[in-house]
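A single protein chain has been removed from this complex, and every other one stays in its place.
For chain A:
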């Protein structure tokens, strides 16, 4: 009983203790509750704006919409560069969980070369976090299906449709138009980031590079709602991209084709210009290559083959090839002589087949000496000198003119300087003067060297583009427009610069051009072979550029000289003479002489003037056959 009382007494005390403790507990309880409410009040009311923004940023993702690259068409509207839909396999590295496993898994599913993986790894460091990094381009329908089936075990792997540049005429315009390629690391460092968001390609050469800013267009933006895994749930806002501007070229696929066919199997180049506006009608360098190979990264082997080929197909001979222009400069020098009053159309020079400088024994031979054993005639006038390409006449004229006056006059034909044609990698050639030699060779000018320049040899070098421009000046009798490959940018004709020669008496022009006409149209002309079946009148000049120097007493024997050491054949021409619409320059490397270049020029002139319905489609077959 005592124990019971004790228990009851304890129970009362315990009740009091409990009540006390419950009060303390309730106080603590209230504090904790208050803390929670304050915390939620703070998050939801005080900092609401911050978190609302954060939540929007979370779900809203801004994605670039790459613009469509501008199309390139030839003057007849035929597509030269277009965009083909293509599927690209990309990986969002941050979402894969384990990159190595994903790549391994992909390799089991589709064909994925070590090159692809290596290129992917190179691309990775320069990509923003959570941005897809391309792993393989040109995914086939079959591969897409295989990836779709296995997509549940390929987190972070995406397939995206992309427009990829393609060149339907393949090698026909490779040097003229150039190509796009993937943006490389060096370019990534220098390019502004914005305009290239979502774009993988950039113009690497030619028109594609020169007109990059026009062709590129403006990147668009879309805001999409995505989940935490980056899957797009909804489109919120969209600013469409502005497509790049389309280009229409002055180039004509038919002329390109004519040039390509005429040059097939040879190394050489053709540049044709419409002298009326400077539009470049043809620009072809042979051999060519397929620019499509470069768009998504050429394979090492394929590149090595192009790079190591003795024919250097990647070399753009039309703009980068610098050749001695040979006799093709004779009309310009003849004109200079008339203009300076050093000769008249009637004045004649004795031609024994060679020329000596006063007080010097060295014989400067005329090319004809080897063939006829004598000169062109006892006395040679300007007409004959141009028609038959008489070296002695021009040796004499050059000597009286001196190299520096020759230099100044030829400068007006834009020789020795880039023409400024709207493309990349043009070279300037060399128009020598005594000052030039002193600066570049550190030696004074020797009189004999003047004779060489008089027949377009020696230090003198010109590109086919320069020669074509010079021919345009002759065709227009004193002026020309800066050559332009592009005729219209989105329908707008760009302004052209004019190249103007000093006023030269019309009779002087007449004399020179008559001489040039005689080259083809007179029996004794050096290109008379071309006259057969010709439906228009041509003014032209042949040329031969020495590749190796021939010692004075040596005979030039074509057969004994290795093919690579044979002379280059050159030819310039404009037509029709009365109202020229085309001026061109042709070079055939190691063609032996101008006879190799003349048929090429004929083919191009015919394509422009006599054979308007030559279809381009035949070449498409030609290209795909290799």
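Assume contacts are C-beta pairs under 8 Å (C-beta built on N, C-alpha and C of every residue); 3 or more make two chains touch, one makes a residue touch a chain; residues count from 1.
Methods note: contacts and distances are computed from a predicted model.
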{"item": "Chain left out of the displayed complex - its UniProt protein name, from \"YCII-related domain-containing protein\", \"Na(+)/H(+) antiporter subunit B\", \"Peptidoglycan glycosyltransferase MrdB\" or \"Peptide/nickel transport system substrate-binding protein\"", "value": "\"Peptidoglycan glycosyltransferase MrdB\""}
{"item": "Candidate in contact with the missing chain, chosen from A:161, A:233, A:493 or A:529", "value": "A:233"}
{"item": "In chain A, positions touching the absent partner", "value": "4, 6-7, 10-11, 13-15, 17-22, 25-26, 29, 32-33, 35-37, 39-41, 43-45, 47-48, 50-52, 54-56, 58-59, 94, 225-229, 233"}
